[in-house]
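== chain A ==
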Amino acid sequence: MRGQGEICLADEFILETEGLTKEFAGFFAVRDVALKVRRGSIHALIGPNGAGKTTCFNLLTKFLKPSAGKILYKGQDITAMAPADVARMGLVRSFQISAVFPHLTALENVRVALQRQHGSSFDFWRSKSVLNRFNDRARELLNDVGLSEFANTPAVEMPYGRKRALEIATTLALDPEMMLLDEPMAGMGHEDIDKIAALIKRISAKYTILMVEHNLSVVANLSDIITVLTRGQVLAQGHYSELTKDERVKEAYLGAGHA
Partner candidate 1 sequence: QDKTVKIGVLTDNSGLYSDLGGAGSTLAAQMAIEDSGLAAKGWKIDLISADHQNKPDIATTIARQWIDVEKVDIFMDVLNSGVALAVNNVVKEKNSILIDTGAATSDLTNAQCSPNTIHWVYDTYMLANSTGQALVKAGGDSWFFLTADYAFGAALERDTAAVVQKAGGKVLGSVKHPLNSSDFSSFLLQAQASKAKIVGLANAGGDTTNSIKQAAEFGIVAGGQKLAGLLLFITDVHSLGLNVAQGLNFTETFYWDLNDGTRAFSKRFSERMKNKAMPSMVQAGVYSGLVHYFKALEAMGGNPHDGAKAVEKMKSMPTDDPLFGQGSIRVDGRKIHPAYLFEVKKPSESKGPWDYYKLVGTVPADQAFRPLSESVCPLVKK
Partner candidate 2 sequence: MQALYAQLLVGLINGSFYALLSLGLAVIFGMLNIINFAHGALYMMGAFVAYFLLNLGGINYWWALLLAPIIVGIFGMILERTMLQWLTGLDHLYGLLLTFGIALIVQGVFQNYFGSSGLPYAIPDQLKGGMNLGFMFLPIYRGWVVVFSLVVCLATWFLIEKTQLGAYLRAATENPTLVRAFGINVPRMITLTYGLGVGLAALAGVLSAPINQVRPLMGADLIIVVFAVVVIGGMGSIMGSIITGFALGVIEGLTKYFYPEASNTVVFVLMVLVLLVKPTGLTGRAA
Partner candidate 3 sequence: MPDTAIAEAPARTATGGNILQVRNLEAWYGESHILHGINFDVNAGEVVTLLGRNGAGKTTTLKSIMGIIGKRTGSVKFNNQEIIRATSDRIARMGIAFCPEERGIFASLDVRENLMLPPVVREGGLPLEQIFDLFPNLKERLNSQGTKLSGGEQQMLAIARILRTGASFLMLDEPTEGLAPVIIQQIGHTIARLKKEGFTILLVEQNFRFASTVADRYYIVEHGKVIDGFANSELSANMNKLHTYLGV
């Protein structure tokens, strides 16, 4: 399937990188990566531990500064932007280690995200009851990720898997165009995995998703296209079925067990 991108129109790709490189004191965590993410697709980024997946995410969302290379988002060069501004353009991430506002309730967690978009977040002279108008939408989002009963629970008291779900709900609240999910299923129970997988599938109709995941069944079921990274470089790209046949991928990532 490589090369398909070249035939298509440039704006089919919502995100493109050229020669993206990140060096930590002589160690290349990401090296010369050219990534093209098609609008509306679920694109998986897989690879062995330490391959540079999270680093890639950090570069894309500007939490790290690239050593070299260029990032285009919706055709615009965002290489030099600040992280918050990238988020405002609709490119939003979740974290590998779960990131919630621990002492806010689930509802409030989601509301914080809703509030950003709808302004009024600098209004220090107004009562916060103006935020109540977000409650319905927030409940809806919590419901989507199966957290209805946790609406009034502080995030810190929620089980791990639920925190991941909450994080996704919060991210969705921003109504992003593209979501970067870093191991969204890590540490979840089976039921939750299925729920979240279904959720991702559902929302992918509206959003573009780039995700890192080690759970192969999830990757297999969800992703339209997969890029395999090793040692900071792209090793292969293609559909799951193709990649499982690729000896290099097997050796580097999947292991012998995967036929």
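Behind the choice of candidates: all candidates are chains of the complex that A comes from, given by their letters.
Everything that follows uses one rule, which is that a residue touches a chain if its C-beta (ideal position, glycine included) is under 8 Å from a C-beta of that chain, and two chains touch if they have at least 3 such contacts; residues count from 1.
Since the structure is predicted, the reported quantities are computational estimates derived from the model, not experimental observations.
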Practice prompt. Quickly now, which of 1, 2 or 3 touches chain A in the complex? Give its number.
Written response: 3
Worksheet item: What part of chain A is in contact with candidate 3 in the complex they form?
Response: 24, 27, 46-55, 96-97, 157-162, 183, 186-192, 194, 214, 216, 252-258
